[in-house]
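Encoded as structure tokens, here's the structure I'll be asking about.
Of the protein chains in this complex, all but one are displayed in their positions.
Letters A, B and C name the chains as they come in the text, with residue numbers starting at 1 for each one.
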Amino acid sequence: MSFILNEEEQMLRDSAKAFLAQSAPVSALRKLRDESDPVGFSKQLWASMAEMGWTGILVEEDHGGVDMGYAAAGLLLQEMGRTLTASPFLATSVLAASALKLAGTDAQKAAWLPKIAAGETVIAFAVDERARHNPDHVETRATKDGNGFRLNGKKRFVSCGMGADAVIVAARTEDDRINLFLVDTGAKGVERTPRRTVDSHVPADFAFDDVKLDGDALLAGAEDSETAYRHVLDAGRACLAAESLGVAEEAFDRTIDYIKEREQFGQPIGSFQGLQHRAAHLYSEMELARTLVLKALRVLDETPSQAPLWCAAAKAKATAVSRLAGSEGIQMYGGVGMTDEYDIGLYYKRAQAAGEFLGDDSWAAGQVAKLAGY
Amino acid sequence: MSFILNEEEQMLRDSAKAFLAQSAPVSALRKLRDESDPVGFSKQLWASMAEMGWTGILVEEDHGGVDMGYAAAGLLLQEMGRTLTASPFLATSVLAASALKLAGTDAQKAAWLPKIAAGETVIAFAVDERARHNPDHVETRATKDGNGFRLNGKKRFVSCGMGADAVIVAARTEDDRINLFLVDTGAKGVERTPRRTVDSHVPADFAFDDVKLDGDALLAGAEDSETAYRHVLDAGRACLAAESLGVAEEAFDRTIDYIKEREQFGQPIGSFQGLQHRAAHLYSEMELARTLVLKALRVLDETPSQAPLWCAAAKAKATAVSRLAGSEGIQMYGGVGMTDEYDIGLYYKRAQAAGEFLGDDSWAAGQVAKLAGY
Amino acid sequence: MSLEEFRAETRAWLEANCPKSMRSPIKSEADICWGGRNWEFKSEDQRLWLERMAEKGWTVPTWPKEYGGAGLSKEEAFVLKEEMRRINARSPLDSFGIWMLGPALLKFGTHEQKLEHLPPIARGEIRWCQGYSEPGAGSDLASLRTKGVLAGDHYVVNGQKVWTSYADKSDWIFALVRTEPEAPKHEGISFLLIDMDQPGVTTKPIKLISGKSPFCETFFDDARALVKNRLGKAGEGWTIAKYLLSHERASIVSEAGFGGLNPVTAAQTAGEVDEKGRIADPILRGKVAELTIDGLAFEATMRRVKEEADHGEGVGARASALKYLGTEINKRRHELNMSALGSDGLLWEGDREEDGEVARNWLRARANSIEGGTSEIQLNIVAKRVLELPGG
Partner (left out) sequence: MSLEEFRAETRAWLEANCPKSMRSPIKSEADICWGGRNWEFKSEDQRLWLERMAEKGWTVPTWPKEYGGAGLSKEEAFVLKEEMRRINARSPLDSFGIWMLGPALLKFGTHEQKLEHLPPIARGEIRWCQGYSEPGAGSDLASLRTKGVLAGDHYVVNGQKVWTSYADKSDWIFALVRTEPEAPKHEGISFLLIDMDQPGVTTKPIKLISGKSPFCETFFDDARALVKNRLGKAGEGWTIAKYLLSHERASIVSEAGFGGLNPVTAAQTAGEVDEKGRIADPILRGKVAELTIDGLAFEATMRRVKEEADHGEGVGARASALKYLGTEINKRRHELNMSALGSDGLLWEGDREEDGEVARNWLRARANSIEGGTSEIQLNIVAKRVLELPGG
């Protein structure tokens, strides 16, 4: 396992940096927000991402993807974190694609993965039913109905849910085990409500009222669907941690630039030791987050059995560090950091929202303790 | 409830300061340590404390005490914290005296309280049986035996246990409730082992092997002995928090003095903003600890029903703050702070030991959550 | 008149004169009466209540009668406060004129200045705002650059102020202006009272990360300020400003503790509690427990320091420690509220009026450690003036 990016990964990162600066800078998020975009992301950007090959980053070449693995997906999200890019990448290209790869039958893969790779569809992934993340708390039920199922339940704050053509839903079957179902968002009985969040994203609350599903809505390719479900979540955590890391890095870089320029008492405020020590502390903490994020991504690619521990550790650290980078950023910017005119507050908001999704630092630390056996 | 010390309390504090500077400075603790004193405190000092009226600080005047209440007892311990004075004051004059007052019969009070007030006896108070404090974990058993009892069990790290003439033991009776028993340390079946601790105190481990007790060994004056037992522990926590606060205050004062003098890079290190902000933060935290300690002591005197919450809060905060004051002290002293020649390390050691006794900051925070109903 | 007689009379007067609808706690910002030239009363009761109280001089009870007050002693004012609280009477008038300019005028103003400006404040006729901070002068307030050039009987003022609360709704502004450019930084500033009803003064609201805000930028473009409306001597502005800043810090101590949402309630609201009603996530629960302890400690510390101040020990620079602690603890509280609420806390806009309130309050709290002197400034003050550390 190497902590060094290979040449392909470096190239990917560099091109992502250039592309996002051009096509999805922070001003793009502001535009979506100020125009109250109904889905919270740009479909045109999604198409461009497909052209770049990003949408199929985890999809096998057979199905039209580039199959570069989680480390590559994480790198992209890290860069998107830096530009606060809103897109269905995490929901569709990471969570839904992973779910299909791990739990789909060959037919399901052949039907859906090429569409994901081509950027022709947006698929959301619905897990939580309560305010705080809890993968065990699934009360949505899929009951047998002829060859198919009837789906009943509610899901909350589903990322990119308003713009999704379909949603993969974690639901319990009659044996009380969690299975994944792919549901058309236009199906009868599916209702969704937009939830505009602090980070200017637009997740959706879903209600499934006796939704009739065909038999092949069930992702039936996995030997153990719950294991697949949990692995999808691990992957999501590591990738989300990568995004949080990008958020932290950019917030930090901007803050350091700012305190080098901003003068008070006749000198740059960055020359005061009080701020210097805090900045150096934050830098050091970010070093730890950087390591854990890359480690978790590599583990997903190379030794997936270790993923639960490392993905939880990465999620915990990246959440805490990105929130710290945001709050220190606002404090060091001072008054202007509180204004909407400056971007630093947007970073803090995204750090908070990304932190909550799939488990915050407290939750993830608890997982680490459990997985470490104490 | 007033946060202002009344005149009597101010006088007590001032005289304590003067007396301890003279009779029990830090060098006295060093002497006890370097001579490996078998009991870990000076019996002569104990006699002087009796002359000053301290030993009977909680004892009613009828029984020869001065009955000044917990606020006064805490003030004395705060000053003892400042000089790292080792004495049976907490064990005997606070814990044992409280236990007798709350749970003793009139006859037991008349027999023991005058002796405590006169400094004629040292009584220890034995609660814990495991490494970490847990008032519920009492497996020591007192079983009925004729008019008396048979005592079996073990108690650990009993403060001043090696120098005690008697020890009040928390033990379960046949109804599974916790009762308090006054046991002569010279009785047959009582075995004690010295445990020299990092703070140069000498608590004792006790083993009770079928110790025969008279009927009047049971403190039988309380309607509900467990309530009395828990109230004694609350009182102990608040008083110990007061000692920890004194430890913190003195460590802090010495550190501030040191960084004003110590020069590096051509200026006092106390002029560097990095240290200044940490010192100011610590000062601010100590303000919180000061409030909670005085509040808890006053609550014991005036509205004892609120004691569990406030005593736990005070213990948690004073433990954390005194440890922080010690560790920041060593760091700011630098290399010499690591040497035995300087006193700052002794403060850190005592902060640790006092912190563990009757529940550390984690334990006490858990109590606060429980008592606050969440 | 003894205090007891005063209390009886006050009680009777309030009973007779405080309208029923003014006898309930303020529910929102909208219930506050700020006064001013363009003020629109929210109700007839609100108008009546202000009128009656102003006539008694009880909008500013300790100010001298000739300036619109009632000339009450400290003790009498306290009794009035207690009696108002007893019936939940609302404050008839809130304003920066009462809190800030008034004390400065009383201490530094001439008799003529007091006569001209204090009574309209007391009667709620003129609404004031404060013009201190500038884009380049935040923590280092004395580096301000708005300049005033003497031209006969007035100054010509040019420059920009930021963070002027409610500037867009105010009539006059009290502002720090550099009038003596040759003098050392702290000695070249004057304290000017400027009528905002002139073409040279314009305002622009500031949008915050938490949404709308009362804050504005205020621009001076050849604005006029009469010399007779300079408080204190030319160049004495910094002394007056310092007085007001320490006055502001000391007033922190009399503020109450933390109102509003706390993480325990938040977790209960979100259903994130176990069967025993405990916060379900044990690690979050631990963090909340530490917050509870610090919250209890802080509120009690405010009471302790107030009590000590009443006993003549003064607050002084210790107020900086309190400001630091209070704002940092409050930020932690809001962070834990957000954690306890999980995704519910992230809501920004929704159908209900209160949707997004938790997140807005969380973001708004971040300004606590910036406004009124940053946490860093407070730590500096504690280090220098309480601990007497050298240098800097």
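By our rule, a contact is a pair of C-beta atoms (placed from the backbone, for glycine too) under 8 Å apart; a residue touches a chain by one contact, two chains touch by 3 or more.
Fair warning: this is a prediction, and the values are worked out from it, not measured in the lab.
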Q | Neighbouring displayed chains - absent chain, whole complex | A | A, B, C
Q: Have a look at A:2, A:44 or A:305 and name the one touching the chain we're not showing.
A: A:2
Q: Would you mind spotting which of B:186, B:335 or B:373 touches the chain that isn't drawn?
A: B:335
Q: Touching the hidden chain in the full complex, which residues of subunit B are there? Just list them.
A: 128, 130-133, 156-157, 195-200, 203, 263-266, 269, 272, 274-275, 323, 327, 330-331, 334-341, 345-346, 348-349, 352-353, 356-357, 360, 362-363, 365-366
Q: Go through subunit C and note every residue touching the omitted chain.
A: 282-283, 285-287, 289
**Q.** subunit A residues that touch the omitted chain in the full complex
**A.** 2-4, 256, 259-260, 267-268, 270-273, 275-277, 279-281, 283-284, 287-292, 294-295, 310, 313, 316-317, 362, 365-366, 368-370, 372-374
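The definition used in the following text is that only the chains that are shown with their structure count from here on.
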Q | Distance from the mean Cα position of subunit B to that of subunit A, given in whole angstrom | A | 52
**Q.** Distance from the mean Cα position of subunit C to that of subunit A, given in whole angstrom
**A.** 41
Q: Two or more other chains in contact with one residue: find those residues in subunit B.
A: 272-273, 276-277
**Q.** Shared-contact residues (touching 2 or more other chains) in subunit C
**A.** 376, 379-380
